[in-house]
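A single protein chain has been omitted; all remaining protein chains appear in their positions.
Let's turn to subunit A:
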């Protein structure tokens, strides 16, 4: 029996879809069976970031309205055998999706997969309700900005009212270390203290993420970038491992180290 995790944030543009794609990919890297669901009807992106856009034949609305079987709509990832994507509809009427329909789909997927990652649309309307309906737990994504933290707080309040759901966990995305140091960005500790939920990962603002997304290959696949390691750590924490938080400091180059050595002497 699998576990359904919804990735949500309230505010748009904080990296829900990127986080969904990368957590899914990282879990697949650890040989878990993963299914990604895009619930952002009308503005689907997850397929683009996964590089699976050209394979879509049926979508989630087709499944709910009975035009195809769930298995037919699932797209197998080109890199992993046990990573699938259920894409959102791009054109259909979004009122077709209901909480009940979502619950049915997720229950069916849970038989087959270890993890079902649900990418939630921005906002707190019906789309959010649908995405949350079948989930067992939630991961809230925020960035170190006031507006984003405020919306995360709002979403956590709503999630806490949801029955049958474990306490949500937090991912802080797009951290810029130099701004956080200078106090221009809200500190990780301050965010955690305000939202008072468990932190499951911090992800640095990394250019590699944008490059990878544009190529249709989630950054979690590239082994060396900081963001990739951050996403893999999140996946490990989902599996129950205890992994220390990534250091925000940049690796120092040789030149920098020599410079510091001489400064120490003077």
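Keep in mind that, in the parts below, contacts are C-beta pairs under 8 Å (C-beta built on N, C-alpha and C of every residue); 3 or more make two chains touch, one makes a residue touch a chain; residues count from 1.
Assume contacts and distances are computed from a predicted model.
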item: UniProt protein name of the chain not shown, from "Branched-chain amino acid ABC transporter permease", "DNA-directed DNA polymerase", "Spore germination protein" or "Probable septum site-determining protein MinC"; value: "Probable septum site-determining protein MinC"
item: Candidate in contact with the missing chain, chosen from A:57, A:179 or A:194; value: A:194
item: Per the touch definition above, residue among A:103, A:150 or A:236 touching the missing chain; value: A:150
item: Sites on subunit A contacted by the missing partner chain, in the whole complex; value: 150-151, 153-154, 156-158, 160, 194-196
